[in-house]
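Complex shown without one protein chain; remaining protein chains in place.
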Amino acid sequence: MMGGDFTWLGPNPGIHGWAMATAAVVSASCALVGSLLVVRRMSLLGDAIGHAVLPGIAVAVLAGGRLGGPLVFFGAVAAALLTVWLTQALRAAGGPAEDAGAGVVFTTLFAIGVVIVAMAPAGTHLDAACVLHGELAFLPFDTITLAGLPVPRAFASGVVAFLGLAVAAAATWKLQVFTAFDAAAARAAGLPVAALTMGLLAATAIATVSSFDAVGAVLVVAMLVTPAAAAELLTRRLHRMVLVAIVLAVVGACLGYLAAWRLNTSAAGMIAVVLGIEYAIAAVIAPDDGLLARLAGRISLAWRVTCEDRLAEAWRAEEAKRPHAPAATLIESCGAWWLSRTGQIVRAADGPRLSPSGRREAETVVRSHRLWEAWLGRHAELPVDHLHPPAEWVEHHLGAAMRQRLEAETGGRDSDPHGREIPPEA
Amino acid sequence: MTPSVAHVPIVEFHDVTVAYGRRPVVWNVDLAIDAPCLFGIIGPNGAGKSTLLKAALGLVPMVGGSVRFFGAPLDRVRSRVGYVPQRETVDWDFPVNVMDVVLMGTYGRLGWFRRPGGHERRLAAESLDRVGLADMADRQIGKLSGGQQQRVFLARALAQQADIYLLDEPMAGVDVRSQESIFRVLAELKREGRLVIVVHHDLRTAAQWFDRVALVDRRLVATGPTAATLTPENLNRTYAGQIEVLDELARAVAARGRTP
Partner (left out) sequence: MILVGIAYNTLVVAAGVAAVGFAAGVVGALCVLRKRALVGDAAAHATLVGVACSFLITGRRDLATLLAGALVAAFVGLGTLVLMRRFTRTRDDAATAIVIGVSFGLGIALVSGLPAWGYAESAGLEQFLLGHTAGLTASDAALLAGVAVLAVAAVAAGLKEATLVAFDAAFAAASGWPVAVIDYLLVALVAVMVVAGLPAVGAVLVTALVVIPPVTARYWTERVGSMLVLSGCLGLAAAVVGVAVSAGRPGLATGPLVVLAAAAFFTVSFLFAPRRGWIAQRLAAARMSREWLQDRAEHARDPGGMPPAMFPDGEPHP
């Protein structure tokens, strides 16, 4: 049932509201599980399970289960565990390593699932298109009655799945974090790593199947991995990452649904697209690693280095009683201008001179430089005339505490290997 | 190989700093080797010895300095430099046999699209013979012992017919008998006038076989003739050196900030 998802629905807020709520809750489940998958570098296994649960679901539906019912959940989990077991058994039996083995297993299982679905008697609540991209817009019509209210079955089962997953995650949280960070150490510490991993994979299957009739088998990977990867860029703490991922997932699901309604196309597809856009935005604006942040960091470092170099040059010119070398490049000129604006260099009749604050700053830089030369000369085998270039760039990265250590480790000498005096700490 | 002109070192590291990402791991190494010899690079684990070798070969980028072979950059003299990498980098289940691997040493001179012919096969057979594996040519490489695998790698390098050989931990995981036979082949190479540089971890065999050594622990600690360099003081500075300063600085440089 490709296309025309929405044309016949009309602007019915009740229906759309339920559909959006269903999308949001299944998306949240996927984001919760996906955070752990991403952190443990198991994203492709999540993709594999997303595909491989199909035969489990198909068999369960043929056996009389209903989508969203317990038999189907059970079938999906069984299929997921079968996938993992087969992949590991293949590798243990000397079969294909790593990705190749998983690739063999999940494509085969998916193919089996498609064939089962295709050969199912007509009227079964599954068809090939549904498998690939779900039918979110039709879900609100399949309702069950809860406390007198007609509630879409998919929404109810989605909420149950999410609550169950949240409880399981909270109960095992510390173990999950430890294992995600360092599985080998966790195993050595006696934690039940294998059980945790199996639990995570079962959780993936549950999240997958709760999303299945909303977005189908292939797009569930977008909901599992994309919000979690975006959240990973935005924060480095795992518990915050999960929360951010869930928020991104819910927002993405709602916006995606609305966009699909507006554009009259597949809701599942648009949700995946919106999640991708969220990821791209996160990649640009992320605080430490985002593109903007990196650019800003590079510019600010180059600026600081230039200003410090100008100050140090002025100081050395004074020490050697030679003229101050003029600014050669554009950025040096800008640096020189800024230094005179902040009063660290003042223009005098006989050329630029350091103000007291400028002198302090310059002496810090030169001190760093010469301390590093002294340390390097002592601890490494380098000819004396090769000490200057390394110190040229290290001088910008030394702080007060480090300078103190260097002074201690070089025996408190007050001259560098060239015999020049090391200025005292300001 | 013609005798090296006195003022052009065979290999020269000039102020080499190597980083993984933005984080320096080897600092400002200055090292020149003037004459063919068996040269050892010694140091503790994580000292950056392999990194230094890989940087010289262009496998890992240098953030500062340069390495020259016969006074020229590596790209101009690639055919004169042979490399024996660590064994862990290879998948030993790969469907090739010993002869296939040794023939790979001849590919550099063959160039694009040409297949190895009779000349290359004879060369490969000679190299195999030299390391004592002539009867293993048809074996799949996974069926060899550690020492045999290392000797296959050495034969591949011999087939390159290089003037300089760089070996990365060739004795790791190799039994004593194979180690001796490998060292003997390396000594033969030296006698033929080639330079052999070996990253090595065992001080006892280092003292026994190498003519000159360089002690490295994230920077060059000392270098020179083996007996004169492997002194207790130098070894202490290398193996027990208190240089967390470098680690903290590396973190600061990687974060583009200052150390505290």
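The chains carry the letters A and B, assigned in the order they are written, with residues numbered from 1 in each.
Keep this in mind: a contact is a pair of C-beta atoms (placed from the backbone, for glycine too) under 8 Å apart; a residue touches a chain by one contact, two chains touch by 3 or more.
Predicted model only: the values in this text are computed from it and were never measured.
Seen in the complete assembly, the chain not on display touches A, B.
The missing chain, though absent from the display, is touched by one residue of A:Ser266, A:Thr306, A:Gln344 or A:Thr364; that residue is A:Ser266.
Within the set B:Gly147, B:Pro170 or B:Gly241, the residue that contacts the chain not displayed is B:Gly147. Of the listed residues B:Gly173, B:Gly224 or B:Gly257, the one in contact with the hidden chain in the full complex is B:Gly173. Check A:Ile15, A:Val59, A:Ala202 or A:Leu224 against the missing chain and you find that the one touching it is A:Leu224. Across the interface with the omitted chain, subunit A contributes residues 2-7, 38, 41-44, 46-47, 51, 90, 93-104, 107-108, 110-112, 114-115, 118-119, 128-129, 132-133, 218-219, 221-226, 228-229, 232-233, 260, 263-266, 268-273, 275-276, 279, 283, 289, 291.
Residue positions on subunit B in contact with the hidden chain: 54, 57-59, 75, 78, 81, 83, 85, 89-92, 94-97, 100-101, 104, 107-108, 110, 112-113, 115-116, 140, 144-149, 156, 160, 166, 173, 175, in rising order.
Note that in this section only the chains that are shown with their structure count from here on.
The distance from the centre of subunit A to the centre of subunit B, with each centre set as the mean of the Cα atoms, comes to 38 Å.
Residues of subunit B touching subunit A in their complex: 15, 17, 27-28, 30, 64, 219-223, 237, 241-243, 245, 248-249, 252-253, 256-260.
Against subunit B, the residues of subunit A that register as touching in their complex are 297-298, 301, 375-376, 379-383, 386, 389-390, 393-394, 396-402, 405-406, 409.
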